[in-house]
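Missing here: one protein chain of the complex. Every other protein chain is in place.
Chain IDs A, B and C follow the sequence of writing; residue 1 opens each chain.
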């Protein structure tokens, strides 16, 4: 399924007047403040976020999983779903594959499907936190940190396999997330576990092509865990340094203890040139994997403030890999992703409005009230017309969710795929 | 010091054009959605928040307190400071007195000063968490929950004294916040402590005039505490019920464990007709008493969503007492309070924009995506022009902080009071 | 499989000397302090904890589930497993059934199996947090709190069905745990959700036999949730009061926000006569469902201090229903349960050693140092010989885990059941 450009243009037509009025108002106001609105629109329109292949199906909790109709049953169908998102937004031009949930059977065919939707292959994701049916080795007691060298080798080899698949697809990076850790005090020798993890990561790193990067995730907890081997950014950063120049830390918004100041971690990593990528989601209590911006939009804005600052001021840090890493348990995943994309771009656009020169001056004068005013001025601005302008420019829908509903996409997908499909993934 | 109305009108003059444009835009957009903008402006202009008498001086942490110039050294000066806030905003028309920090020496004179600024006397606050010099009894091991009946009586009597002062001033309510609890396991018999607290509160309640209300705060922790006797809303609610109809629970935003869903507590208490008042502030980690809306503005909006809903739908709940309860350690307290007032009104105005009928329908259809859209639509709207319209209507400043700085209020206060004053309070 | 009494006696034989020495030492020391050791041993030996039927299989996380050999595939086999635990400890004389995971097909036969192991039927557990295959109604958007009255009725009826099964089995109570709540702000009208829940619980309550009790669990969060309808003890308590005398709050140790003072909640509920039951487990971060006492044994002791106090001083509170509610992901479930049982009894025995009279005096004198000494004196005592004495008295194993391993129980179970069985449950 592809959404025709003309259909989108037609749909946009009905909002022309209100769009012109809204954008005109914002543009004029920002221009008065000396902001180059066209530049902001351009940056917003260039921003691309990868969609993970596992996010297209219904997610589940520990207790239940509630299917919905028209779920994608194959990688092709998942790419088609991302195609829909990209048609509507022109922001979702990449997929992040998870192996083995979405191992392509026919690489050439898959590449063609992706190309037909303008979708590139972002970071590859390995999986050493589940045992596959008939697997020779079990990760029950860890993968890269396992006490058994044969299991570590098995997990390293899986990552090498993932790199090889990625090379064929045109990906340029590997993301490693581990559920390695302990459920009980005493279970693990922390020092051995850390050293084993380091050796295993170095083993993977050796096979990383020169133009690739490896991203190391951290996470302090997961239900049932007393300890995770890569518990925080400090540990990930240490491991990345031990691997080499192509190894980076990846920040997932949900992977932090209560109240952690994540924006400060972002700033530190970019200063050190070691922030590789970003996984977006939101949460109230734990790693809830909720829609981006649905719970703490101001925190997201503060993080984007640091990201924008780093992108401007930290040439030592590479371009970042952006990905949504949410789970869709009770919403239509495509609508949920549209909401996430909107929230990401809003935070980004608002951060672009911050007057960095004025902020620096206020900081130097310790004018704390003014520092806050500057940030809030940007945050309180209704930037949605800027997003619309960016989408319009790119031929996407002014109002993606409305268009999605008006076009009855879900109904078509159900018609096409039925109601019994079940996507691979969590 | 009073800020002349004409001076404010003159200051507003320079923003006339931009205000007309901004408000015109918002008003037109909201009208198209069927919102009665004038009604929203009216509600915003009627909203009044009390300023506590201890918030006008420099606050302190456990480690340091950094004075600033022109601090108010007497209750009269504090009332003058609130007068400045009220002149600039017409939102701060009440003071909440803390006894004994701000016991009026000459009640009649104080009432006249307050009246001259249009300031009324909101809830009275007792203090049984500190020993006063030469006090007969010590609260070292608790006040209302103390094992010693003589100390409980002493603390009860203090609250009665506070009521009596309040009666003279025209206040109609008493807020009780306790630091009663234990630093160590075993120190307190929880059941006795709770029962003593209940008896003490009932002792105070007996002396409460018929047209008064008593507000019982709760708080789960404070540095150095292992347990607080009124640790949560459930305990406060139970105690309020044990006192009687005029007793209510008071919610302070900073008095919750990490991640608590405060908006749900608000909804529950209003349903039960037992939410008496609200203390505004914001926090990142603990009870940080930071400027309202400076850390989690969306959470504040969600709370106002419940408050607005309750004010519309819960006649069983009385009008609420609103107060800012923040500490001003590194900002000019008056500027800080202006920022807090702005954040409160923004959240309130945004909550007023929620289409309750549409929301109810979406909830009934379990259209979770739409529910979120409806809330975010309201939240993403830039309502600042509405606040300006409300202030303009009331004769206040369109841009209070700019006016405050342009009028060089702090400079005048320093000239008048010098740089060595130190306000009573924390 | 049943473990022969003589086999246990033989196994105990090898430890006779060390047991006599250890118990003799502890008994003498405690006697010197005026403690009636025999009474403590008696109380410990009488303490019975129910094992939930879902705890006998391998638990799972969101990511993986790792089977082990000899898992029980039927309710009969689960009862046999509990029988093993009870043979070894004489502490696990009850099962708590979960419906529909463990609906008995032949009630009479099941009762006979249970009786043959000396196992009684403790609280029944309903399940309205998962959709059963081919279910007429879905709990995707809630059960007892659903906006749709037909779904609420469906969920109420399920609870009534569970009561009816329980009546046949001889159970006397129903535990209700809900995953009702919202993933996103705006999704639920909190007040309607609470009122619907109350009405549904009252609907269930109407069908509760006179000699039954209903236990209402609370829980503030679960991965993927922004709000749970029964978020805390205050809400559960309010609902229990709205149902009537036979309704109680149930405390599960893992169902609290970080740092909650659970022992104080226990004390409050017992004072009010509304603590119905207790679910034991332990956790580091969230609701980890780890082995009891494996992370925070002192907190467990402090809770038992309140429980013991309440059992002595609060006749208004009924006998409590005790249950282990843990998940066994990487340990042999039977060994894990043996460790949990040991930890529970240790905390109980230590709490029984607290000199309540001395403690009360120290509390009244505010001798905080002494209060702490009294608690720590009890806690630091090595009470394991008391547990052994209690088990010896009851014909159980002095060293249950050693016996379990020496008897090669797991090996026998694998031989009997194979390695492919998979237990129903999470």
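We adopt the following convention: a residue touches a chain if its C-beta (ideal position, glycine included) is under 8 Å from a C-beta of that chain, and two chains touch if they have at least 3 such contacts.
Just so it is clear, the structure is predicted and the values come from calculations on it, not from any experiment.
Note on the undisplayed chain: of the listed residues A:14, A:132, A:189 or A:419, the one touching it is A:189. Checked against the hidden chain, the listed residues C:132, C:259 or C:316 yield one contact partner: C:259.
Residue-wise, the contact with the chain that is not shown comes from A:263, picked out of A:22, A:217, A:263 or A:382. Looking at B:46, B:106, B:131 or B:168, the residue that reaches the missing chain in the full complex is B:131.
Seen from subunit A, the chain kept out of the figure touches residues 140-141, 147, 183-192, 194-195, 220-221, 226-227, 231-235, 237-238, 257-261, 263-264, 267-268, 270-272, 302, 305-306, 309, 313-314, 359-360, 362-364, 366, 368, 371-372, 374-375. Seen from subunit C, the chain kept out of the figure touches residues 21-22, 25, 29, 32, 258-259, 261, 284-285, 291, 293-299, 330-332, 335-336, 339, 346, 366, 368-369, 372-373, 376, 379-382, 384, 401.
Residues touching the missing chain, restricted to subunit B, are 59-64, 66, 129-131, 138-141, 179, 183-185, 187, 220-227, 258, 284-291, 294-295, 327, 329-331, 426 (touch as defined at the top).
Here is the rule we go by: only the chains that are shown with their structure count from here on.
Residue numbering shows that subunit B and subunit C use the same positions for more than half of their mutual interface. Using the mean of the Cα atoms as each chain's centre, the chain most removed from subunit B is C. Each chain gets a centre from the mean of its Cα atoms; for subunit B and subunit C, those two points are 43 Å apart. In subunit C, the residues that reach two or more other chains under the touch definition are 140-141, 183-185, 220-221, 226-227, 258.
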